[in-house]
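Note that one protein chain of the assembly has been removed; the remaining protein chains are unaltered in position.
The block that comes next holds chain A.
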Amino acid sequence: MGDQIIQSILDGLVSGSIYGLMAIGFTLVFGIMHVINLAHGELYMLGAFTTFIMVGVYQINFFVAILAAMLIVGGLGFLIERYIFRPLRNTAMLNTLLASIGLSIFISNLVLKIAGTGMRSIPTPFSDKSFTIIGATISTHRLMVLLLTALLVAVLFWVIKFTKFGRSLRATSQDQDASALMGVNINLTYGLVFAISAGMAAMAGGLIGSLYVVDPTMGLGPGLKAFIIVILGGMGSVVGAIVGAFVMGYAETFTSLFWAASYQDLVGYILLILVLLLKPNGLFGGAKR
């Protein structure tokens, strides 16, 4: 049993990383733009499809393809902010929420129409080799997901904490009008935030889609899971999203270990209800006046 617990700790770490990749982009958009983007899962799906087309069809290097998917879907995110969310800025949150629902339905149905329901698999350059760490094994592919997520989170924190753009992000999230008066280009900041969020979803799609399968409906589950994690961690908090992702990852992993895999989603919802009852602003969400 001891070996299984060590293995589950490692499995939970990988699951948490996968969830974290999705949740950080989701919470960034909410924290800075106050938009609940329910099309986040569809951007993840687009990232997976873009990676699949480049690697599976055009035989482009896997890592180059993921980078390109981030740029393409990130660019699309920039345009989405410009033409869908910017006109709705400073209106009720419900408007942007409904717009994101429409966007979600549009994207998934468009891809369904073009690509059909068939499943696809992204070829990866990773070997079948596994590594053993204190008795627990991890495949090269999963280890890469773990390392790339850690790298991305580190870069994101560095950008937010130590760069001029990061300062403008933090300032805009606190007070949009005051930031504009101080010379922050709000339109550009919002556009870039959405692009970063979309790019992160695309990276998740490429990395995780290659672990599972790629299909037009693949974004729905991760989109919902990202939303739950962001609520758990506290909406708008990047640290909260990361902590929430690992709480969810470990809750599911240990449910699978000690109970049954089929109940792991149930535990996620129970966690959400408990957090909403005990700490309505989430684990790291500050009280709003």
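The rule is short, and it goes like this: a residue touches a chain if its C-beta (ideal position, glycine included) is under 8 Å from a C-beta of that chain, and two chains touch if they have at least 3 such contacts; residues count from 1.
The definition used in the following text is that contacts and distances are computed from a predicted model.
Peer 1: From the list "ABC transporter substrate-binding protein", "Na(+)/H(+) antiporter subunit C", "Peptidase S8/S53 domain-containing protein" or "Carboxyltransferase domain-containing protein", give the UniProt name belonging to the chain omitted from this structure.
Peer 2: "ABC transporter substrate-binding protein"
Peer 1: Out of A:Q59, A:N90, A:T117 or A:T132, which is the one that touches the chain we can't see?
Peer 2: Reading the full complex, the residue touching the unseen chain is A:T117.
Peer 1: Just one of A:T91, A:Q174 or A:T217 touches the chain that is missing; which is it?
Peer 2: Of all options in A:T91, A:Q174 or A:T217, contact with the hidden chain holds for A:T217.
Peer 1: Across the whole complex, list the residues on chain A that are touched by the chain not included here.
Peer 2: Within chain A, the residues touching the omitted chain are 3-4, 7-8, 11-12, 14-15, 18, 36, 38, 93, 97, 101, 104-105, 108-109, 112, 116-121, 128, 130, 137, 139, 141-142, 211-213, 215-217, 220-221, 223-224, 227, 231, 252-253, 256-257, 260-265, 276, 280-281, 288.
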